[in-house]
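For this view, one protein chain was removed and the others were kept in their places.
Our next item is chain A:
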Amino acid sequence: MALNAEDEEFDWEPPSEAEMKVIQARRERQDKISKLMGDYLLKGYKMLGETCGQCETILLQDRQKKNYCVACQELDSDVDKDNPALNAQAALSQVRERQLAAQDSPQVGGASSGDSSLSVSGLPRPEHCEGAASGLRGPLLAPPAPHPAVSCAEEALLQKLRWAAQELQQSTAVEASAQLCGLIRSCAESLRSLKELQQP
């Protein structure tokens, strides 16, 4: 409710196109969540009094007492990064792409007019960004080049893995085979941790 409407009139501007897209995508996402929740409630799921830790959606519980979050488990499985509702950068990049495409064909002005047409101030030009354009939440960090130590460790692990696999094929003793399996498992886990290290 606009209580101090006089103060806000001076600060408030109508939302830009990018912001409208985000608002609309968010609304659609909320609608989808409500529809899924309604479906599950009618199927006999119980609506709990708790919310999901990650996305603040209300949790549902099925007959087998298992908790279920409709947003995390049904909606956000694969469209995380590109969904304009969740990622402001994705929305802005969509708008940018469209604007650039519109400007390329009629050839109006130069690159400067393309920048000035964006109503969110303080955005760097496209050639300064890597990947998506920077959004309101700050610039997105590009994935860093793999550190040499990490790639070295990866190589060593892969070699050991290969060797252990060969030894396993030839081994006849039970004890030795079990130890080799343990070695393979630890190599795989180390590889996984290394991969996680690489992603920020």
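Everything below uses one rule, namely that contacts are C-beta pairs under 8 Å (C-beta built on N, C-alpha and C of every residue); 3 or more make two chains touch, one makes a residue touch a chain; residues count from 1.
Following the convention adopted for this analysis, contacts and distances are computed from a predicted model.
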item: Per UniProt, the name of the complex member that is left out, chosen from "Glycoprotein-N-acetylgalactosamine 3-beta-galactosyltransferase 1", "Glucosidase II subunit alpha", "ATP synthase subunit gamma, mitochondrial" or "Bardet-Biedl syndrome 10"; value: "Bardet-Biedl syndrome 10"
item: Interface residues of chain A (partner: the chain not displayed); value: 1-3, 5, 8, 11-12, 15, 19, 22-23, 26, 30-31, 33-35, 37-39, 41-42, 44-49, 51, 55-58, 61
